[in-house]
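Worksheet for the structure shown next.
Removed from the display is one protein chain of the complex; every other protein chain stays in position.
Then we have chain A:
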């Protein structure tokens, strides 16, 4: 590398000489290239000034003494810049290290929180979950009971990034420990509320919608802990209604009880569950209203559920000034005709 610097140093001198004599653009372009190689090789600003001084002395041995002193003065002035540059290099390396650590954590999170979309006769399920940053604070989970029922949890941890993701792992393990068949949605939320209340920082909380689908009765039983309301599509009336559910977010008050509701699901009906990343989508300064989301869902409702959720996300992603401010999760259940 030293040899290369010598070559560049010689080059610098020649370019400078040429420029002093002719002032042509070509030598300016040349020095730009040389300085890029210097930066690449971590040559510090004061080293370049030093190089300049040497080149000048060689080219103009009779240079004014005062001028020489001024150059030494400049050299001293550049030293602090050199140190700042070195610090910047170190920070950049550290940042790369952190980035790769976070990406390891993110892939670990994916494994930990992984859930398989189950196959249920007569039910078409589609789900998409897109994190706004590297780690996802949204969570969805399927539990297939031995009695043929399907448990579905959709949750959103407030706060983003790593703390939210860590918190989700806790929820997932709490849920895994429940004897799934025996627990109703309201009992699950009541229990999780205690877990969250005890274990999470006061400014953190979790919203969750928990539903249990009973295929034999085509019945959806559900409870909500302050979660963004989902929608029910009634095929015979061809209309969407907000799924009514009220309940306090998890982790605020230890003795919270949750209401449980139920909904009959007929052929062609759809249940749409989402997180506030969907309703908080913005197109520039404009919020995307829920009617607009439902319109888009309707537009793709002839597709299988998985394609439907993918197309809906793509639709919003394509908006010109679309900005994903929060994790985005959309889950659709369609009872097949």
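Rule of thumb we're sticking to: contacts are C-beta pairs under 8 Å (C-beta built on N, C-alpha and C of every residue); 3 or more make two chains touch, one makes a residue touch a chain; residues count from 1.
In this text, contacts and distances are computed from a predicted model.
Undergrad: What is the missing chain called in its UniProt entry, if the choices are "ABC transporter substrate-binding protein", "Anti-sigma factor antagonist", "3-oxoacyl-ACP synthase" or "ABC-2 type transport system permease protein"?
TA: "Anti-sigma factor antagonist"
Undergrad: Which of A:252, A:303 or A:319 touches the chain that is not shown?
TA: The missing chain is touched by A:252.
Undergrad: Taking the full complex into account, find the residue in A:45, A:151 or A:226 that is in contact with the omitted chain.
TA: In the full complex, the listed residue that touches the missing chain is A:226.
Undergrad: Check each of A:8, A:156 or A:269 against the chain that is not shown and name the one that touches it.
TA: A:156
Undergrad: In the full complex, which residues of chain A touch the absent chain?
TA: With respect to the unshown chain, the touching residues of chain A are 156, 158-160, 202-205, 207, 225-229, 246-249, 252-253, 276, 280, 287, 325-326.
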